[in-house]
Structures are given as structure tokens and as C-alpha cells.
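For this view, one protein chain was removed and the others were kept in their places.
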Amino acid sequence: MPVSLGELAVRFGCELVGDPDVEVSSVASLPNATRDSLTFLSSSAYKRQLSETQAAAVILRPADAGDCPVAAILHHDPYACYARMAAVIHPPPAFDAGIHPSAVVDASASIADSACIGPHVVIGERAIVGANVFLGPGTVVGPDCSIGDDCRFIASVTLARAVHMGRRCIMHPGVVLGADGFGNAMTPEGWVKVPQVGGVVIGDDVEIGANTTVDCGAIDDTVIEDGVRIDNLCMIAHNVRIGAHTAIAGQSGIAGSTTIGKRCMFAGSAGAVGHISICDDVVVLARAVVTRDITEPGSYSGLFPAESSRAWSKFVGRLRRLEALQSRVKKLEGK
Amino acid sequence: MPVSLGELAVRFGCELVGDPDVEVSSVASLPNATRDSLTFLSSSAYKRQLSETQAAAVILRPADAGDCPVAAILHHDPYACYARMAAVIHPPPAFDAGIHPSAVVDASASIADSACIGPHVVIGERAIVGANVFLGPGTVVGPDCSIGDDCRFIASVTLARAVHMGRRCIMHPGVVLGADGFGNAMTPEGWVKVPQVGGVVIGDDVEIGANTTVDCGAIDDTVIEDGVRIDNLCMIAHNVRIGAHTAIAGQSGIAGSTTIGKRCMFAGSAGAVGHISICDDVVVLARAVVTRDITEPGSYSGLFPAESSRAWSKFVGRLRRLEALQSRVKKLEGK
Partner (left out) sequence: MPVSLGELAVRFGCELVGDPDVEVSSVASLPNATRDSLTFLSSSAYKRQLSETQAAAVILRPADAGDCPVAAILHHDPYACYARMAAVIHPPPAFDAGIHPSAVVDASASIADSACIGPHVVIGERAIVGANVFLGPGTVVGPDCSIGDDCRFIASVTLARAVHMGRRCIMHPGVVLGADGFGNAMTPEGWVKVPQVGGVVIGDDVEIGANTTVDCGAIDDTVIEDGVRIDNLCMIAHNVRIGAHTAIAGQSGIAGSTTIGKRCMFAGSAGAVGHISICDDVVVLARAVVTRDITEPGSYSGLFPAESSRAWSKFVGRLRRLEALQSRVKKLEGK
């Protein structure tokens, strides 16, 4: 959607250095920008690309304005400003309200008139779908689920049962919410399934990435608070609670009954074992696994970076011979 | 489904301390239980919560009966007893037999009269669906698959082809069985696909979690034996064999042609490389990766727990300087 630089600057309270009537109709990276595109500079690592950009305008910090060869939109946080402006230029696709004739909606379900129920969607018993909700093709909403206003399910999302979702959430394809948690009791005859009767409660403004799963609670609910962001292929086990505005990157896994605080960040393939508690403002770096309560905000690590197999093999060998080294030191001390 | 304490006690052979006519209609955790709910105490860690519970009855060990302020159901394994009683109170949802008009069933498929084929299900050539099977919405059963009696596919399950499943299995949404294994032969012109012509054989009483994949065999079959439990987002590669009653937690991966024994347990994100053999009764702890045959039952580990990034960085630095330390010791020894 074309929009003028002046309108963007006014709407988001930025200073504009340049012609307010110039329109931008797309976003672009600094090197690939063309004269109708908006771009941004948020990291000095890319400053070299600034001088040659062909963009209509660049969002950047006031301190960088002098180096900008085109119109400049000044903001102390160019990336956040870009995010908001990009959403004006590239809004989510519009949709028409209504239920596609191929959708199968249970008679006991309640669907807002303004909702869009796509092709081959299935909606189960007693489900409630709020205003302006978009349920993309192939989505399944199981029994006893409720979906708040303005949620968008892109396509192929499955809510097994008893999922209660707030407003403005975005669910990507392959997301599975409310499937049974992994509850099994060992007996002499083998595993006995422990019925998983809790639900999933999801706050407002939550976004969940493709093929991620959030299991229902065993007895009480699994809870994802407001503003949480979860990337692709993550596993959130039963009875986990994730605090507001926490972000969890791809392939991370949180085991059962663990509580994570607010504004935490998990990098890719990070994780936490079950039945622990992690306080607010904790950052868990890539592939690190938290195995105990964390009560201090801060950054936590646990990864040995890959190195050449030869160097790694020497390194591991040396560690394995540490016992021998200890003995040698002991012997020296004895002398 | 409401049921009296007396009936539960008789049915599962427990001693009841309390009024047998009291009915319970739900399960609950100790602190959240109300006067119509059944709860349990299986770990002394929660004993503190026992004294204040409002439950109708608590399942617990005889030794804990004296501390129970409400009716007590005595069992030496309260968790397993709870699992069985909870299944009586919260049975899986009932369903009506029949094929939904939106389902697409190939003429060569054979569907038991008592099966329930949900909306938008697709059933391929020569597939066989047994008695009392429930195939939830959006499920795809590819050609040459057979599904034993009393299986339940919650929704959105995909069987690619040649999957043979026993009785009473439960498949959660997003499960993919029988997709091609990762078979590629390198040639000067790039990878050549190796046709994957084996199937998947799944025993009785197997449960597989959301978005888990089990690939078909390259030539012979991939085999999951009776009573196996697999959690979400696991990957079981081609020609793996998993022994009866083994349990595999979320995001674990078993590489091709590996054989796992009976009653093993893999904790979250654990794994095994390909072409190895793991004996019965092996426990692989969180994130550990088995790289060699295991012939001794027991517990296996391989994880460095996360710690503060500062401490981790010091730790890794110290390990990296081990070579220097060795040299210093050598020098001392030379004196």
C-alpha cells in the first residue's frame, strides 16, 4: 500500500529529512532498495551499504542522518520503527467475512459474522470464533476451543481441544495446540496412559511459528501469557507457563511443568528440563539447556561451538586424559 | 462421568478409607481440588499440599493415609492407580460410527462399519480401517495402509503409504508416518534419490505425539513394537526398530537402522546415531546422544547443564588451556 513519507513520519512521531510527498510502496534491504522503497539502518555493521542505497528513504538514528544520501526518517530505534512502518506498507492480506462452503462447522459452534472461515476448515463442538478472525485453509478447531477477536491462522493449524486463545494472535501452518501431554505411568504390564484433561490458555498478541506444538495440561492448564513469541518446531510440554513477552527461537523445547518468567529469550535449540522455574529477564543462548531453577536475570550458556573434527578430537582426548594429569600432579606434590 | 469412590475402589482393587457412596466427577491437582474431584499424592514433595486439599478423595500409599484429611484410596502405586481411575472419570470422547460426507474414500479401501471417518479425511487405495477406529478431521491415510481396531487419530494425521498399525494406538495431530527416509546416493551429478520401498509396522497400544515423524524403511520395514510411547516432534528414521514399552520424550531423534531395546527411556532431545544397537532397559538422559552400541542396561548422560554465560566462558577457557597446563606439569616432572 503506497504511503507518503510525511504520513509515516507524522504517524510514528519521527523527524523527516526529505520531501514529505514522496511515496513508498515497498520495503527493501539497503543494497536492493529502489526509489519507491523504504529501508532502515539499525546496525553500524551495515553502514557501508548506506552511502550507495537507492532507497526513497532510510530509517536511521539521528547520529547517522548526515551519512544518508537520500531522505532520512530519524528514530532512536530504527528497527522497531521499521517494523511499524513496514506493517503500514505491507498490511496482512484483507479477507472477506464468511464461511467457505467446504468448511464443516458443528451446529453447537459459535462463529462471529465478521470471521472468515476458509476452505476445508473443520470447527468442532462448542467452539467459539471471535470477530475478524481469519482461519486459513485446512485448519481444524477441536471441541471446546475459543479464539479471540482478530486472530489469524494462516493455514493448516490444528487445535486439538480446550484451547482458549486471546486476541490478535497469529498461528502459522502446522501449529498443534492442545494435543495430549506425555503422561504415562509405568506398570508391570507396560505404560498406562494418564488422561490429559487440562487445556491450553494463550494470552493476547501471541505468535507461534510453523510446526510448533503446545500440549494441553495434565490436570491444570498450560499457559502462554500475553505477547509471547514462539518460533518454528518448538515443543512446549504440558503445564508449562511462559511469562509475558518471552521469545523462544526455533527448535527449543520446554519440558513439563516448568515456569518461565517474563521477557526471557531462548535462542535456537535451547531448552529447559521439567519442573523448574526460571525468573524474569533470563537469556538462554543457543543449544543451552537449563537444568535447575534460575533466580538471577542474565545470560546463560552451555554450548561448545563446532570446530574442525581434528581439533575437536584432540580437545576431547585431552579432557579424557585429565585423570592422568591429576595423578601426575599428585605425584609431584608428594615429592 | 461421575463415579462413586466405592465403585472405583472395587474396580481397581484398592482399600477405601471413607464413604463409598461419595461421587467424583473430575480429577484435579491437590491444591486445586474441589469436593467433587479425585486427586492423588505420589511424591513426598507434594505432601505439604495434602493437609489442605479440598478433594473428595486422594489416592495415596497406605503409609500416607494417616495424613489425609479427606477420603483416601490406598494403592502402592498412586500415580498408576490415578491414571486408570482418571480414564474412567474422563473417558475419551464418544463418537458416532460412519463416514462424514466430506470424506473422500477410495473405492478399493475397506472401512469397518463401526469406524468413524471424520470431515475432510482422505483414504487411499487398498487401505483398511478396523473396527471402532476414529479418524479425526483432516487425516490422510495413504495407499496400502492398515489401521487396527480401536485406534484413535485425533486430527490432521498423515500416513503416507504402507503403514501397518496394530490396535488401540493413539496418533496426535501432525504425526507423519511412512514418509520417505533420507536415502541419497552421491554421484558426480549430485544426489540420486534411493527409492524408499519399505513400510512402517506399528504394534498395539502405541501412542505418538504431535508432529512426530516415523519414516518408512528403505527396503525392509521400520518397526515400532507394542506399547511404545513417543512424544512430540521426534524423528524416527528409516529402518529403526524400537522395542516394546520404550518411551521417547519430545524432540528426540533416532537415526537410520538403529535398534533400541525394550523398556528403554529417552529423555527430551536425546538421540542415537544410526546403525547402532541399544540393549533393553537403557535410560538416555536429556540431550545425550548415543554414538556406540550399548550392551549394559543403565543410565547414560552427555549434557553440560547451562550456567551463567560468564561462568561458562571461564569454564570453556580453562578447558582450552589444558594443553598449556599439561606442558607445565611435564616441565615440573622434568625437574
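When the chains are written out, they are named A and B in that same order, and each has its own residue count from 1.
Criterion: a residue touches a chain if its C-beta (ideal position, glycine included) is under 8 Å from a C-beta of that chain, and two chains touch if they have at least 3 such contacts.
These figures come from a predicted structure and were not determined experimentally.
Participant: Give the residue, chosen from A:128, A:185 or A:286, that touches the chain omitted from the document.
Facilitator: Answering carefully, the residue with contact to the hidden chain is A:286.
Participant: Out of B:78, B:130, B:148 or B:174, which touches the unshown chain?
Facilitator: Touches the omitted chain: B:174.
Participant: Specify the residue from the set A:124, A:138 or A:195 that touches the hidden chain.
Facilitator: Once the missing chain is taken into account, the touching residue is A:138.
Participant: Which positions on subunit B touch the chain that was left off?
Facilitator: Counting over the whole complex, subunit B touches the hidden chain at residues 102, 104, 120, 122, 124, 138, 140, 142-143, 156, 158, 160, 174, 176, 179-180, 182-187, 190-195, 197, 211, 213, 215, 219-220, 233, 235, 237, 251, 253, 255, 270-271, 273-274, 284-285, 288-292, 296, 298-302, 304, 315, 318-319, 322, 325, 328-329, 332.
Participant: Residue by residue, what part of subunit A touches the chain that was omitted?
Facilitator: 26-29, 32, 77, 79-80, 82-84, 86-87, 90, 93, 100, 102, 118-120, 136-138, 154-156, 170, 172-174, 205, 207, 209-211, 226-227, 229, 231-233, 244-245, 247, 249-251, 268-269, 286-287, 303-310, 312-313, 316, 319-320, 322-323, 325-326, 329, 332-333
The rule is simple: only the chains that are shown with their structure count from here on.
Participant: Subunit A and subunit B share one sequence, so how far apart are they rotationally when you fit their Cα atoms? Give it in degrees, rounded to a multiple of 5.
Facilitator: 120
Participant: On a C-alpha centroid basis, what's the spacing between subunit A and subunit B, in Å?
Facilitator: Inter-chain centre distance comes to 25 Å.
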